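Have a look at this one.
Every protein chain of the complex appears in place save one, which is left out.
Labels for the chains are A and B, by order of writing; each one numbers its residues from 1.
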Amino acid sequence: MQPIIRAHNLSYKINDKKLFQGITFDLVKGKALHIKGENGSGKTTLLKIVCGLTKPTKGDLTTNTNKEICFIGHKNALKQYLSIEDNLTLMNVGNHQDIQKYLSIFNLDKSLDVNIANLSFGQQKKIALLRLFLNNSDLLILDEPCVGLDMNAQKILVEFLNEELLNGKVVLFSSHISLDIVSDSLSI
Amino acid sequence: MNIIRFEFLKLLKKSRGWLGPILVFTLIMIAYPLTVELTDIELGQSFFSILWIAALLVMMLATEDIFLEDFNDGSLEQYAISQNNLSFVIGSKIFIYWLVIGLPISALGSIFCFGIINQHNFSFQIFPVLLISTYIFLNVFSFGNALSLTKGSILGILVTLPMLLPLLIILGKVVIAINFDLNYSGFLFLLLGILSIIIVIIPMITSYIIRAHLE
Partner (left out) sequence: MFQVNRAYPYIFYLSLAIYLFSLFWGLFLTPEDFVQGNSYRIIYLHVPASFISQSLYLAMAIASAVYLIWKVKLSVYLVRSIAPIGAMTTFIALISGSIWGIPTWGTWWVWDARIVSTLILFIMYLGLISLHDSFNNYEKADKFLSILVLVGSVNIPIIKMSVEWWSTLHQPASITLSEKPAIDLVMLYPLFGSIIGFTGLIACLVILSSKLQIIKREKNKSWVKDYV
């Protein structure tokens, strides 16, 4: 089976300082990879390289998917001055069939007209995660998805990811805490 | 097409983004007669230089936030990952800004022109010139603001303003052309030509710059 991501000997430098080197991994359908490392070890950079935002200094990366990559980063891509509803429109998930389900799980269905700026950090993170829950991708890339989430939401996230893995999707995530997901791990 | 709709929604809901520049423009146009002796001849002489400079300044203000907000909240990241063509996204962003800010300012400018110069044909002829030049200003300042994205808009303006000086010279000539009824359409075509080059090239260069910022 052809891997969805094939990374070979990736290395990255900033201002001639090495961040990481010799990163090699393959990910086939239905597999997850947990990227571990200290602060500043280059986890985010590695994820950005896989997304195609950053070019590696050396090494090859091929991604085999013709759908968009779903990327949840540190920045939540929400407009502070718009309501939840408008933000869902901007995320292009406003008409998704499952949207009501997730909104009621997260207790947000009553406050659709509230501006994002008036929500707590965790609530904002939940809305940003709707991009993941309603995704249309084969490749899910998550950068510290659990930051700011309560236990209940973390459980929902883990369940969702396990289900997606069964559906044959590929998950690449970085996290400080260990999540209950069957995954290989890579330390950088 | 969704992109254009989304950008429209984003700009329209942020009233300081579009109403602010329009009001500043109006204020400048109201303020400048206060600085000169109120005789019609003098007002008419300095009107156009104030008009062009005011349009330039206001476009400068309007583009200040054009990429910064999207960069800070991560929207640009999502655009760059998605299958949208980034230079198309940037082009449509600039277009929306022109539609929401440049168009009203052009209309206001020609109204003020009518109020001060008091000739119909003058304000009718100045309107398309304003339309084109505000679009060019927006494009060039967006390029500058993309360059200095996280470093404040002063730097972007510093590096792009010299490039707009030729345009100001052309605009000065257009006024003379209207005044003496010379070759006005020739100038209009010249401006359109400049616009059509800029409208293609600036989004391409800008998307390259934005990608470099996202690295």
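The rule is simple: a contact is a pair of C-beta atoms (placed from the backbone, for glycine too) under 8 Å apart; a residue touches a chain by one contact, two chains touch by 3 or more.
Since the structure is predicted, the reported quantities are computational estimates derived from the model, not experimental observations.
From the options B:Ile169, B:Leu182 or B:Val200, the residue with contact to the unseen chain in the full assembly is B:Ile169. Contact with the undisplayed chain is limited, among B:Ile28, B:Leu61 or B:Ile205, to B:Ile205. Chain A meets the missing chain through residues 14-17. Interface with the hidden chain, as seen from chain B, comprises residues 143, 147-148, 151, 155, 158-159, 162-163, 165-166, 169-170, 172-173, 176, 205, 208-209, 212-213, 215.
In this section, only the chains that are shown with their structure count from here on.
Residues 2, 6, 9-10, 13-14, 72-75, 77-78, 80-83, 211, 214-215 of chain B touch chain A in their complex.
Here chain A touches chain B in the complex through residues 48, 51-55, 68-69, 71, 73-82, 86, 89-90, 92, going by the rule given at the top.
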